[in-house]
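Removed: one protein chain of the complex. Kept in place: all other protein chains.
All chains are identified by letter, namely A, B, C, D and E, in their written order; residue positions are counted from 1 within each chain.
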Amino acid sequence: MRLPVSTWPDIEAWLKKSKTIVIPIGSFEQHGPNGFIGTDALCPEIIANHAESLAPDDILVGPTFNVGCAQHHLGFTGTITLRPSTMIAVMTDWTESLMRHGFERIYWLNGHGGNIATIEAAFSEIHARRSFDPRGETNRPGLSLKRRDWWDFKEVMGICNELYPVGHGSHATPSEVSVTYWGYPERERSKTAMSPKIAPSGTIGDAIQYRRDFPDGRIGSDPTQSSVEDGGKIVAVAAKCVIEEVARFSA
Amino acid sequence: MRLPVSTWPDIEAWLKKSKTIVIPIGSFEQHGPNGFIGTDALCPEIIANHAESLAPDDILVGPTFNVGCAQHHLGFTGTITLRPSTMIAVMTDWTESLMRHGFERIYWLNGHGGNIATIEAAFSEIHARRSFDPRGETNRPGLSLKRRDWWDFKEVMGICNELYPVGHGSHATPSEVSVTYWGYPERERSKTAMSPKIAPSGTIGDAIQYRRDFPDGRIGSDPTQSSVEDGGKIVAVAAKCVIEEVARFSA
Amino acid sequence: MRLPVSTWPDIEAWLKKSKTIVIPIGSFEQHGPNGFIGTDALCPEIIANHAESLAPDDILVGPTFNVGCAQHHLGFTGTITLRPSTMIAVMTDWTESLMRHGFERIYWLNGHGGNIATIEAAFSEIHARRSFDPRGETNRPGLSLKRRDWWDFKEVMGICNELYPVGHGSHATPSEVSVTYWGYPERERSKTAMSPKIAPSGTIGDAIQYRRDFPDGRIGSDPTQSSVEDGGKIVAVAAKCVIEEVARFSA
Amino acid sequence: MRLPVSTWPDIEAWLKKSKTIVIPIGSFEQHGPNGFIGTDALCPEIIANHAESLAPDDILVGPTFNVGCAQHHLGFTGTITLRPSTMIAVMTDWTESLMRHGFERIYWLNGHGGNIATIEAAFSEIHARRSFDPRGETNRPGLSLKRRDWWDFKEVMGICNELYPVGHGSHATPSEVSVTYWGYPERERSKTAMSPKIAPSGTIGDAIQYRRDFPDGRIGSDPTQSSVEDGGKIVAVAAKCVIEEVARFSA
Amino acid sequence: MRLPVSTWPDIEAWLKKSKTIVIPIGSFEQHGPNGFIGTDALCPEIIANHAESLAPDDILVGPTFNVGCAQHHLGFTGTITLRPSTMIAVMTDWTESLMRHGFERIYWLNGHGGNIATIEAAFSEIHARRSFDPRGETNRPGLSLKRRDWWDFKEVMGICNELYPVGHGSHATPSEVSVTYWGYPERERSKTAMSPKIAPSGTIGDAIQYRRDFPDGRIGSDPTQSSVEDGGKIVAVAAKCVIEEVARFSA
Partner (left out) sequence: MRLPVSTWPDIEAWLKKSKTIVIPIGSFEQHGPNGFIGTDALCPEIIANHAESLAPDDILVGPTFNVGCAQHHLGFTGTITLRPSTMIAVMTDWTESLMRHGFERIYWLNGHGGNIATIEAAFSEIHARRSFDPRGETNRPGLSLKRRDWWDFKEVMGICNELYPVGHGSHATPSEVSVTYWGYPERERSKTAMSPKIAPSGTIGDAIQYRRDFPDGRIGSDPTQSSVEDGGKIVAVAAKCVIEEVARFSA
């Protein structure tokens, strides 16, 4: 089921059989010369929705948490970010809303490495409300909060390594770009010129340092390898993994 | 242009000709027995994207700010809300990000009455940063921030009154439900039974009071009148109004 | 009864018969060449206190919330403002204090258009505490929060239009200035020279834009029409409206 | 000059000769069986205004910061309080507003012992903005922030000890009650019965402990000794001290 | 007992006999030419630990709250500070943690005058949580929070006056420097040259004003008088006072 296009009685019915919801969570940030700014939000959204289309009775997909932590990309136009403290507040409000209705397991399908720390910090912030309360056990239901980076399933990594043995890199990778091309094939633009073919690698600090060290935005990648077809393969594998893991998480 | 599926060089090029961006802003909240929970986010997104498809060189559509202020709907499953103070922080971060790139005019196309106060409060919060600064005039560019409720264009109200002379109401209205049905025709479900035909009206406080006074979530409306076809008509009018107003706003 | 000059046993006695309190809420901001900086706090205070003097057993007037949201006036000396996020925190603390004692209905008599959004956002913030709580219904009493802009009663608008058919405008209006002159007749200074006679109109952004567009602080008004006598008439009408509305609100 | 009933050109003129402003700062809290809830706001307001009436060219009195830190009094109806963190935010906003206009010396005339810590903490919070900034010296003007508790002038303590050698106490004191009676003589009610004649003394924690230990709200005092006449004497001495100290502070 | 080097079963056993904990609280800030930056954290830590070594069954010493409020010292390298609002948040979290375990009395042994206001403000912030709650009495245990400045015991002041009749001053005093030398005798450096012998006195504002008025960091003091031996004497007296006061506080 997809929450955005469902009614409240639909969700009330869902809660009678499951306490689990999947929230795609991403970022809006530059993805090099041929990757979409929305890449990190679109990938988990595409994968979650594909999983839902395969197993509509087993997966409830909530709205996409689209803008995340991307301060280091602000040197490139179009990037939009939350400060981590803002993101913690937002994730808390979303979670408290869902908890209000009886959801007990929230599975955040993450599309952005730069979100990982803040997502985990938000989990602690949320759990702390129950942990601090001397009567937490009775005052407030327990919650299971889980983050899964979509690229981090073993099988997903397997196919990505297979497809892109060279030039996968870590930002604006051919795998994530392919996933978005599969989702928006009319906007495919893999053959954009870029130089060097494989972008440099290095460490990440603030936006000024990032732009200086990674002038076209990519890190270690060659996304000219991206294709709609590859995207479809990756999405198929990732969606299968999500379905299986959500089933285990809900058990 | 659509920012989510554009690259950073695309946006850099856009900024050479325009400093304006359109941000659809909504809410995730119950919309009665046959309206989608995402209605208030989907309506401005659908309208903005339709406007963009008609005038791709004149409109840049950013990501949808999908979850807004809906505490009063928390009595119905599926509603997700931000506290107003959180929403102010988020809108500030989005705006500061856009300002960083050189955007000077942000047009928030709003889909939710319950967002109005907080959007305007956020505008003040953002403007205050420049207003408080003794050197504001030189330290920080000025910004034009504008909110437009999509239903509030004179021509849009005209067609809605024409289509629904009775039972339009103010929440879960046939006009907004129709817009979402036009966007997602495969999910049309206008003929859902509801009783009374026209929902009661009244004032809004917290979630407990709301559920007590409006037991199926609607206020004053009869959304069984909704249809894909009506939605198309409304979107056409609203998109035209948006194109015209954005042109004036950017001038 | 006036809370500032009452004792706690007085208020304890009041609560046995009524759960309602009136809070005048204003702003401290420039009001053009002859209007007081305190105008927007003084008007609701004067009206509320006059209402109380007419119906001392039916109205309890609390302290005046004197400084509100006026960032756009910071270009003029003497203006003092809260950021909206601060104002939300303050209104929350005041309301939680009153709720602690058993007040259930708070009627905010507002003197400033620029406060409207933030007051409404604060209401949502406050209601959200109960709405988010899975046990809200039992953990926390419900509250009725109402904002009334003193100039917005039909009868008040009637007399203002009658007194000032031309040059009423929207900031530093002759009606609000008259109300303060009636309250502080020794400080009447209606005949201050100003040019043009009727100030320009336009939209409001930050303080730098405001001062540029409205160089003496007025918007659309000619407050040289103000008089003590007019103020008395307006206060009489407004106080009557407040008494009646508070009675309905408390019922 | 009194800022609330002055115009912005008045304040602009003031700033040509002085960078100092006096802000009365108080609290709204129970003051025993015959003291007003507004006592701690009214006392500094009355004294500051009296000083201004004696030396109108030398003193500029701003709006009264009326609600302060009184959580320990919440066990008594009518008390309204800010949390300290809120109060720091509010004082910061007021100060930043005044600094924006060119004020450099803010003299907070305090009426409440329970405010002392938070006022001083707010001063540190405000100073920290300049102290943290590596370019603070050029980016931001320096500020002098001073707190004066009105009862703490040597001459004021002298007259209070003389008037009330027994039963002055520390909360709901005859001196503060007298000051408010002088300000509002029609509401004098010194002869209210209370028992014991002199209230108990002790330490202060939260509101529940306070009400348990000080059942009618007084601490160590016998405010039946209060009188309008005494109030006038105290105000005269305190106003003189304020005038002198403000002159030294501004030098 | 010392919490940092105890186990959780140790603390569980402690709570069966006492609900009291001692928290040394300090600051990290310059202390003139020969005082350690950690002076204000080290002094209460040294004294508390010495007290504990004398009465291990009667005193539980928690971790040292080492960085406090020192914005005014930021003009000197090495100073680290919290903003007061941050410090209030931190003290709240520490206290809520301790309350969770059943501690009811927290004795903050303070080493820094600049912390006093913020510590007291934090106490109000913490107490307010219970005071605001209409059901505070049953929802949350009461807490006793006490601040003691180690130099402020009568006997400690006695010995300091005796040891340093001249040049004690108020910052970088020979008494506090001596205490740290006793704790770290290998780092004694009392004979560092400084001029003038006795530092100037004055008022404190922000860091720029402080450095201008107190160029080597001292206020009114001559810390060349410091010695390991003096430190031992002061610690002995202070530790005895702490033991006695903690016993009274716990009773």
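Operating definition for what follows: contacts are C-beta pairs under 8 Å (C-beta built on N, C-alpha and C of every residue); 3 or more make two chains touch, one makes a residue touch a chain.
Just so we're clear, the structure is a prediction, and the values are computed from it rather than from any experiment.
Touched by the hidden chain within the whole complex are the displayed chains A, B, D, E.
Among E:I25, E:A51 or E:V67, only E:V67 touches the chain that is left out of the view. The hidden chain makes contact, of the residues B:E96, B:E188, B:D213 or B:E245, with B:E96.
Where subunit B meets the missing chain, the touching residues are 96-97, 99-100, 139-141. Although one chain is not displayed, its contacts with subunit D can still be listed: residues 131-135. Along subunit A, the points of touch with the absent chain fall at residues 69, 71-72, 74-75, 81, 83-85, 88-89, 114, 116-122, 124-125, 127-128, 130-132, 136-137, 142-145, 205-209.
Convention: only the chains that are shown with their structure count from here on.
More than half of the residue-numbered contact pairs at C-D reappear in one of the options A-E, A-B or C-E, namely A-B. Rounded to whole angstrom units, the spacing between the C-alpha centres of subunit A and subunit D is 54. Rounded to a whole number, the gap between the C-alpha centres of subunit D and subunit E is 30 angstrom.
Separating the centre of subunit A from that of subunit B, both taken as means of CA atoms, is a distance of 24 Å.
Residue numbers of subunit C whose C-beta contacts span two or more other chains: 74, 81, 83, 89, 97, 100, 131-132. Viewed as a contact network, the protein chains fit none of the simple shapes, being neither a path, a ring, a star nor fully connected.
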